[in-house]
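Written below as structure tokens is the structure these notes are about.
Only a portion of the chains appears, each positioned as in the full assembly.
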Amino acid sequence: MGFVCFVVPMPFVYERTVRLADTDAAGVVYFARTLSICHEAYEAALAAAGIDLNALLGANGIVVPISRSEADYKRPLRPGDKLTIAVIPEARSENAFAVRYEVTKLGPPPKLSASVRTEHVCTAPAKRERAPLPPALLAWVKAG
Amino acid sequence: MGFVCFVVPMPFVYERTVRLADTDAAGVVYFARTLSICHEAYEAALAAAGIDLNALLGANGIVVPISRSEADYKRPLRPGDKLTIAVIPEARSENAFAVRYEVTKLGPPPKLSASVRTEHVCTAPAKRERAPLPPALLAWVKAG
Amino acid sequence: MGFVCFVVPMPFVYERTVRLADTDAAGVVYFARTLSICHEAYEAALAAAGIDLNALLGANGIVVPISRSEADYKRPLRPGDKLTIAVIPEARSENAFAVRYEVTKLGPPPKLSASVRTEHVCTAPAKRERAPLPPALLAWVKAG
């Protein structure tokens, strides 16, 4: 007799308050801004893992742009709303990964407000071809 | 003997130049900004059809928020790039529709730079339920 | 013989990391975004003082828009830079106040990166005339 132990990694969670600049004249967060908030969370997750975002912006001959995004906007968000954004990376290949984001409005009770997913592809612009993910980024993706 | 004639509606096409504010430190358009540019095109298409955007922001007891977005980012866009955005509405139900956007960078040769799709749902916030699309908006969707 | 004691209020200080969405293709924070970051700090300062921003957006028949802004951009800011923004309100009249912001990039050594000032006027849109500041806001301004 014994235990079977699953190690479930806890996702990185980013905290954010909705600001006036996030909203539009409908009184709620502008849809595309939800994606920006998720990208902030992605940047914070990378920083927490010791990965310098600037190294992914061309500094080492590679860039890791977003090739696709999907978002489901489930509930309107208003100025002052307090959010958490869970950041969950997913391995796809040696050149590519995805990130899922769960945007939750704090309660009580907390409510899932948006589900977002981005796909990222590591590219060597000089060669115009795909490139392997840098080791630190690959490690972060696999730990997700 | 004779002709079979198909009337193919021409989509609304919006022209836009990439501005510095659209870009980020990677030197190209920030991914979420592509969605904002498409929404500008949607607003221009509605205006060209005689539909007042403010009427969809709560003025008549209804709002028509975006419930979902998808975007494929195919080519980087840089400051000064000249774009066309074709706006193609799709009927879905009496309460909902979608809009497809083709973002093309002018050439020669022109190149498809992003494909975007948004889903919109007409809602009566006071009743917390779906509502029929206003007639002018429904007509615009059906003509798409 | 004795002491002369000055009570110097400590300004509210907001912490912020520069994000990719704040920057442009020049690789640094887009100038107007500096003002948005300061407004975030203002919103956080109001929240810390127990003032609901939504109450200043028309909920009580008044709005408190910005009538003027000035900004000196002293040093470029890059993605990942850690900032503090000190928020210092200044009384002007029963209808109006100003807020000064000192944007400092953390070091070592810390460096003043931008100085910003906004002027705010309390207005009753229905009457198209100035209105007295709400008491809680006036108290926050006077404590600055």
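Letters A, B and C name the chains as they come in the text, with residue numbers starting at 1 for each one.
The rule is short, and it goes like this: a contact is a pair of C-beta atoms (placed from the backbone, for glycine too) under 8 Å apart; a residue touches a chain by one contact, two chains touch by 3 or more.
If you're wondering where the values come from, they're calculated on a predicted model, not measured in any experiment.
Asks: Please state the number of copies in the whole complex; 3 are the ones shown in place.
Replies: Copies in the complete complex: 4.
Here, only the chains that are shown with their structure count from here on.
Asks: If you take the mean of the Cα atoms for each chain, which one ends up farthest from chain B?
Replies: C
Asks: How far is the middle of chain A from the middle of chain B, if each middle is the mean of its Cα atoms, in Å?
Replies: For chain A versus chain B, the centre distance works out to 25 Å.
Asks: Just the number, please: Cα centre separation of chain B and chain C in whole Å.
Replies: That gives a centre separation of 35 Å.
Asks: In angstrom, rounded to a whole number, how far apart do the mean CA points of chain A and chain C lie?
Replies: Spacing between the chain centres: roughly 29 Å.
Asks: Show the residues in chain A shared as contacts by 2 or more other chains, in ascending order.
Replies: In chain A, residues 36, 39, 54, 57 touch at least two other chains, as defined above.
Asks: Under the definition above, what is the set of chain A residues touching chain B in their complex?
Replies: 25-28, 30-33, 35-36, 39, 54, 57-58, 63, 65-74, 76, 118
Asks: Taking the complex as given, what residues does chain A use to touch chain C?
Replies: 17, 19-21, 36, 39-40, 43-44, 47, 52-54, 57, 78-80
Asks: Which part of chain B faces chain C closely enough to touch in the complex?
Replies: The contact residues of chain B facing chain C are 20-21, 23-28, 30, 32, 78-79.
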